[in-house]
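Mind looking over this structure? Questions follow.
For this depiction, one protein chain was excluded, whereas all remaining protein chains were kept in their positions.
So, chain A:
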């Protein structure tokens, strides 16, 4: 029954409702696929017993006619989401064997709607990275390889395990989080669909914090419709997160197939970078042509502060991270290194527990917030952020419904190609150049697979929407998916 893993979420929902197969059969098919794909290192913890017990429960509910929106659907959970009684580490040594005594709001809503948990997915340590190479569990393999090559490529990051597992048919969908591009960039690298909703759409409660004013949860799935189904369950107001917004969650799936006729799509000239690969340029124009053919109107727009988004991000995000990560002190949970006094206990624990990238960002964050530097760095970056957001507001005020851009400046690259001792960290950061603006402005953004490069690797397009207009992104994303088709990697693992 291994072909059950190749169904989309929407197809599986129908099969379960029609009793063509059970959730237990569907779950077992995925558990076998996970076992056979351990070389990808996408899962950092498999929870087969829990999965089977949740599947049996779902089957019992379905038999009684109580079909939740995700009843019996097996999912993977990024290891950044706290799962009650199941080890949650953010893929950092410093959390050690942390076993939460509570459940994150987003995952609790998935279980409320009947979903089944297969296990916890790999990610960059504390979601800091763009290649899933900073995880304490080691790198994740991308199911995609260059034509005729055996080189293992990165799946992108930080939600690399989520993207890899969804692309390799190990789960029907996955939770992910996005602070600077961590849903959309890995989605683009693996030919999956990833949406970062508007800031405030999903509760951050129970998600390991990186940069609180930028972090948002969202799904990675194999189709635009599947991602709409998942977001509907993940989103919603939560009194436990004061930044979560109290507005009703629409039925996102209803936006699929809705006409995009007359919509105004902005093409931002600042996203046309010097030295951008011709194939990215070509993909971008193709995407524009597809939307035009579907009746949308294309307009050139200007977002003048685009080039400042990434440098501003590398002040704001590390600053917030340095504050959020202060809690890892070796006292209340996680790793502890012995020491003679309390200060040494903190310092030794954090030196041992944080990886190189996390240490670098905590130190930069500490510096830009320190006395005498706060105004020059942090305050200035927050002012630049206001300007970046205003660029988008001006654009939307002119009637633009959504903005089309490439998702990434390149296709996936090899493990170790942009990391390691002598690598320039800034080189890795440039991966998020098209996605980070969206987090800075709190807007929704979706990455949809749109084609392949000359080496056979997937490339994605990004659509950026107005606040809380995710439905527009699903309608437009569906147009791209229909035109480009869906892409599945050849199995080598």
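Here are a few things to note about the model shown:
Simple rule for what comes next: contacts are C-beta pairs under 8 Å (C-beta built on N, C-alpha and C of every residue); 3 or more make two chains touch, one makes a residue touch a chain; residues count from 1.
Quick note on the criterion: contacts and distances are computed from a predicted model.
The chain absent from the displayed complex carries the UniProt protein name "Aspartyl/glutamyl-tRNA(Asn/Gln) amidotransferase subunit C", chosen from "Aspartyl/glutamyl-tRNA(Asn/Gln) amidotransferase subunit C", "Cytochrome ubiquinol oxidase subunit I", "ABC transporter permease" or "histidine kinase".
Within the full complex, the residue among A:32, A:50, A:382 or A:410 touching the omitted chain is A:382. Across A:11, A:347 or A:417, the single residue that touches the chain missing here is A:347. Per the touch definition above, the residue from A:91, A:174 or A:441 contacting the chain not shown is A:441. Taking the complete complex into account, residues 98-99, 101-102, 198-200, 213, 239, 242-243, 245-246, 305, 307-308, 311-312, 314-315, 322, 326, 329-336, 339-348, 350-351, 354, 359-360, 362-367, 370, 373, 376-377, 379-387, 389, 421, 424-426, 429, 440-442, 467 of chain A touch the chain not shown.
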